[in-house]
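Note that one protein chain is taken out, while the other chains of the complex remain in position.
When the chains are written out, they are named A and B in that same order, and each has its own residue count from 1.
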Amino acid sequence: MTTTLHWPALITLATLALLFACIWAVGRARGRYRVPAPATSGPPEFDRIFRVQMNTLEGTVLFLPALWLAALYFNPRIAAAIGAVWLLARAWYAVAYARNPKSRGAPFVIAFAAWGTLMLLAAWGVLSAPLW
Amino acid sequence: MTTTLHWPALITLATLALLFACIWAVGRARGRYRVPAPATSGPPEFDRIFRVQMNTLEGTVLFLPALWLAALYFNPRIAAAIGAVWLLARAWYAVAYARNPKSRGAPFVIAFAAWGTLMLLAAWGVLSAPLW
Partner (left out) sequence: MTTTLHWPALITLATLALLFACIWAVGRARGRYRVPAPATSGPPEFDRIFRVQMNTLEGTVLFLPALWLAALYFNPRIAAAIGAVWLLARAWYAVAYARNPKSRGAPFVIAFAAWGTLMLLAAWGVLSAPLW
């Protein structure tokens, strides 16, 4: 792998760590709020922690391919820098949502803007090169 | 990246756009059917839109690795062409399911056949090369 791809690789590992932390939080909340598996609903505190996990899972599936296509077709370091913004916003989103779903707006918008930028850079990179 | 990998890259970007559209539809349905987060069930219309999101998420996780392995180990353009069939079938599936779950059979079968074909081509490509 070329050196500059180390940066999206690091962002990827940190994203997996964030997703794991969200999954781990559900496991702990199952004990604290007495919601034994396979139930997925309980008191509102549990429900929010469970939704954070699902939203982070969805976000990760949208994010990682966009990050790598932007890294490979546009620029690895720029993609990783935007990816870091996404990652910090999603960590903020997870904490904010677990406390109060209404406060999740700001980090959601930041993460969405970062993801949209990665998508545009990737699309620009792919489409600006000869396709045939 | 070699030129021919642009095609699976384009299919990947379009798949992410489809998944995002399904997530966006849930957000809009939360407002229309008054299902505030973190709830995930409400009237049947909302429940169908929510299931489409989850099924598209599952489908994306199955699809993207199969698309890229078929592109890298068999042929990028053939993989992308089959991927385009999968993508169109999944978009049809999303619309059909949201209207009437019973009508999701045909697009599901087409998408499944496309995914199965990618899996077989990828497996053939990997296994037909020397493994040691």
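Here is the rule we go by: a residue touches a chain if its C-beta (ideal position, glycine included) is under 8 Å from a C-beta of that chain, and two chains touch if they have at least 3 such contacts.
The shown structure was predicted, so the numbers you read here are calculated from the model rather than taken from an experiment.
**Student:** Among B:10, B:66 or B:111, which residue is in touch with the absent chain?
**Tutor:** Only one of B:10, B:66 or B:111 touches the chain omitted from view, namely B:66.
**Student:** Who touches the missing chain here, A:23, A:81 or A:106?
**Tutor:** If we include the chain that is not displayed, A:23 is the one touching it.
**Student:** Check each of B:14, B:39, B:88 or B:119 against the chain that is not shown and name the one that touches it.
**Tutor:** B:119
**Student:** What does the interface between chain A and the hidden chain look like in terms of residue numbers?
**Tutor:** Residues 1, 3, 6-7, 9-10, 12-13, 16-17, 19-20, 23, 36-40, 53, 57, 60-61, 64 of chain A touch the chain that is not shown.
**Student:** In the whole complex, what residues of chain B lie against the chain that is missing from view?
**Tutor:** Output for chain B: 44, 47-48, 50-51, 57-58, 61-62, 65-66, 69, 72-73, 97, 101, 104, 119, 122-123, 126-127, 129-132.
Simple rule for what comes next: only the chains that are shown with their structure count from here on.
**Student:** If you average the CA atoms of chain A and of chain B, how many Å lie between those two points?
**Tutor:** 19
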